[in-house]
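Excerpt of the complex: some chains, original placement.
Residue numbering begins at 1 within each chain, and the chains themselves are lettered A, B and C in the order written.
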Amino acid sequence: MRIDGRSAEQLRDVEIKTQFTKHPEGSVLITVGETKVICNASVEERVPPFMRGQNKGWITAEYAMLPRATEQRNIRESSKGKASGRTMEIQRLIGRALRAVIDLDEIGERTIWVDCDVIQADGGTRTASITGAFVAVALACRKLLDEEKITKLPIKHFIAATSVGVSKDGETILDLCYEEDSTAEVDMNIVMTDENEFVELQGTGEEATFSPSQLNDMIQLSQKGIQELFDYQRQAIGDTASLISEAKGE
Amino acid sequence: MRIDGRSAEQLRDVEIKTQFTKHPEGSVLITVGETKVICNASVEERVPPFMRGQNKGWITAEYAMLPRATEQRNIRESSKGKASGRTMEIQRLIGRALRAVIDLDEIGERTIWVDCDVIQADGGTRTASITGAFVAVALACRKLLDEEKITKLPIKHFIAATSVGVSKDGETILDLCYEEDSTAEVDMNIVMTDENEFVELQGTGEEATFSPSQLNDMIQLSQKGIQELFDYQRQAIGDTASLISEAKGE
Amino acid sequence: MRIDGRSAEQLRDVEIKTQFTKHPEGSVLITVGETKVICNASVEERVPPFMRGQNKGWITAEYAMLPRATEQRNIRESSKGKASGRTMEIQRLIGRALRAVIDLDEIGERTIWVDCDVIQADGGTRTASITGAFVAVALACRKLLDEEKITKLPIKHFIAATSVGVSKDGETILDLCYEEDSTAEVDMNIVMTDENEFVELQGTGEEATFSPSQLNDMIQLSQKGIQELFDYQRQAIGDTASLISEAKGE
């Protein structure tokens, strides 16, 4: 049994609250266990210089934590004058994952900015960010559709993400909380589509290694967890889910 | 009648939610109309270098907005590599206001970090931050007291803040929302104690001026509004309010 | 009697020297007691991006101190890589104050840059900067008029500024020098027009508070002091003063 009483293959409680703040085109508060992330999608009516004139759009993500999202207060990145390597790595991951499933040709010369701001952290902030960001982007796209700025939803697949790992006791576990994560031998973050394809897969042994069979176990466990996340997402976006299916020709 | 149906001397709806996130010693979500600010107080068991060895504490504040707290998305200050002048001005104001009423000699060689993060902005974010930050600091001090790290609450007075202004129609109005603020001729922020003393008073005419009698009107109006805010604060901190009275020898 | 022998309501000696350096359109050295500030106004024949195409001008201010303007040498802000919060706060104040009385519609698509560089500091550098900067701007505008780039002086009012405070002995005093300022309970900076209206008013109790009646005393004292400053300004700008009256239709 795990620290928080879960079984090895059990996700933490998930809640996805939409319309969390009023200004963004899509605004979500995602809660995964004790991890809480505000995911806002903002539509800007232009693209960055390197994309101009191509008649297609762009999606980019930024990630940050409130200074006291964690047990110890962290120095604000605006005070340090730059984002840390960890922050950059995470925001690049979120952006890539979303670009893999959004049809940039369909959103026109627009940028969707995704801001993932962690207000409370207990492990898995990057995967919760991706899962929540997908919902925020879907809602922002729905708004573009309702305003007739686009003619169909530019969403090729759902994506969601979770972590899996090998605990210090050698057990393969799903959706690690902070305490588990900080003692795990192996930590893997997996982003998948609702058609069971990988978008991104990052496995790391910090001061440890893992075998092909452990890799296999972790992948299978994550697939199970991610399927559950799609249900939470579908519920959060309501009838937008069926518009996505339609757009996919299902 | 005002844009949002209020009378000239009416505050917006106020809500002060405590224990908003789990890590900080004091954590508050303050809502003033459509403005929402997370105010977290974190206790660090040391003081900055310039305060060392004086057997007293320090309070400092940081202020930021989520990129999409506003109608238009703002560039993240960590991306720009530095805090803007506006941010610096506000965080210096919050810090000064709190230091005016907290007895630094009583908190020992500790720093209280106050983080005010605006998640939704509709005018008055700096005054909401001060009103909310006071509650967060009071709760953090209470925690120190309960843990017997200090022997009495180091709080000399309650403080709260609001804005007043002269509208473009020449009317003196209380607690301006964003739309009022952006067209007002004069804008004044006032921080007061529960003993009706000023802590800070900043009146500005951007491309306009104001007369001594207008100043007088604004001050009277603000006093009324701030008294109401003390009630919300008292309610939020519960029996900590009576411990403050005790510590003041009331 | 005060440290330097003045009475409570007495300004320090003031001198405003024009044409201090040769390149700027308006160049002033203002001396207030032992405080000396070079105030240069530079005219640039364009406006910042956010003002373009509006057929009006812009005024902005920068403020700095020579490293050894003070008793202890300060690190140069270009070495630190950024302006401090204090510097930003002051330069925003100077800019706002000037924009309140200069008719931006009348100066055409031009920027007036005001540089206030403190070469010797003994308290009141921000108020001396404003008082000197007004003269520098008036002279720069006069130059534009003489060169027939504008058709009338774009100056709606004179402005000048001073400080008032409550000393540690509880006395209300005018125009604090550094030693007085560093021990004062309350410090207030006031910017007024020659028609006795406020442009900006900033009162602060660092680790102290002040009552409405103290506020009243400070305001009255400052009005008296500022009236004297207008005389020094009028003398410095010579017949430009009467052109300002004319432009105002007096």
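Everything that follows uses one rule, which is that contacts are C-beta pairs under 8 Å (C-beta built on N, C-alpha and C of every residue); 3 or more make two chains touch, one makes a residue touch a chain.
Since the structure is predicted, the reported quantities are computational estimates derived from the model, not experimental observations.
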{"item": "Total identical subunits in the assembly as filed, 3 in place", "value": "6"}
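Methods note: only the chains that are shown with their structure count from here on.
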{"item": "Pairwise touch network: line, ring, star, complete, or other", "value": "line"}
{"item": "Inter-chain centre distance, subunit A versus subunit B - centres from mean C-alpha coordinates, in Å", "value": "34"}
{"item": "Multi-partner residues of subunit B (each touching 2 or more other chains)", "value": "82-83"}
{"item": "Touch list for subunit B against partner subunit C, complex", "value": "82-86, 88-89, 91-92, 96, 99-101, 104, 157, 188, 193, 195-212, 215, 219"}
{"item": "Touching residues on subunit A, where the partner in the complex is subunit B", "value": "21-24, 27, 34, 36, 38, 40, 42, 44, 62, 64, 66-71, 73, 76-83, 87, 113, 115, 117, 119-120"}
